[in-house]
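A protein chain is absent from this complex, but the other protein chains hold their places.
Now for chain A:
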Amino acid sequence: MYAKKRYSEKATLKKTLAMHSERTNRHKADDQVQDGAVPAYLLDREQTARAKVLSNTIKQKRKEKAGKWEVPLPKVRPIAEDEMFRVLRTGKRKTKQWKRMVTKVTFVGPGFTRKPPKYERFIRPMGLRFTKAHVTHPELKCTFNLDIIGVKKNPNGPMYTSMGVITKGTIIEVNVSELGLVTPAGKVVWGKYAQVTNNPENDGCINGVLLV
């Protein structure tokens, strides 16, 4: 334990020493080019910029229609059904196997009431129900503990979305009223989407990134 500490101290020491010796180091002289700087023979060409902007908005509109959003985690690992559900044996002789228990973290709304236990096919255990998520604002770089309003989309399938299963990559809607965001029109924003960035069943908490 002390060895680790010493190692980390040594590493930081080395870094600071390297930084101090930067003064005497010599670097290649780089001709820095500013962003947007254009070579002399291209100076008169402006129109392409505006065109590019236009085509970008069109592309965005198209994507919106298609329902494709830019999210921090575009691809997630697919989760098989036998990983998601655990088979429960019921009946006098424990031979019936039609019940399933969800092994991942779920969200059920505040007005949720279970179906009669005899007819319940999917069981969402109370221990795995979460109501709050730790959401990070990507620009402000700070994390808030916000209430979950609902599960918008689970990339593994619509069945999971309707069940409220939260896995990595799920889009959830969170209550951002405490952030005090206001629309340009003057209305208070109280719900925003966030994407889950960790495996909640492994960490015991839901961490996400706000989609601004």
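The rule is short, and it goes like this: contacts are C-beta pairs under 8 Å (C-beta built on N, C-alpha and C of every residue); 3 or more make two chains touch, one makes a residue touch a chain; residues count from 1.
Methods note: contacts and distances are computed from a predicted model.
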| item | value |
| --- | --- |
| Undisplayed chain, where the name is taken from the UniProt record, one of "Adaptor related protein complex 3 subunit sigma 2", "Serine palmitoyltransferase 1", "Nucleolar GTP-binding protein 1" or "Proteasome subunit beta" | "Nucleolar GTP-binding protein 1" |
| Among A:79, A:128, A:176 or A:196, the residue in touch with the chain that has been omitted | A:128 |
| Selected residue (touches chain absent from view) among A:90, A:103 or A:175 | A:103 |
| Touch criterion as defined above, residue of A:140, A:188 or A:205 at the omitted chain | A:205 |
| Residue numbers in chain A that touch the chain omitted from display | 1, 86, 103, 125, 127-128, 199, 201-205 |
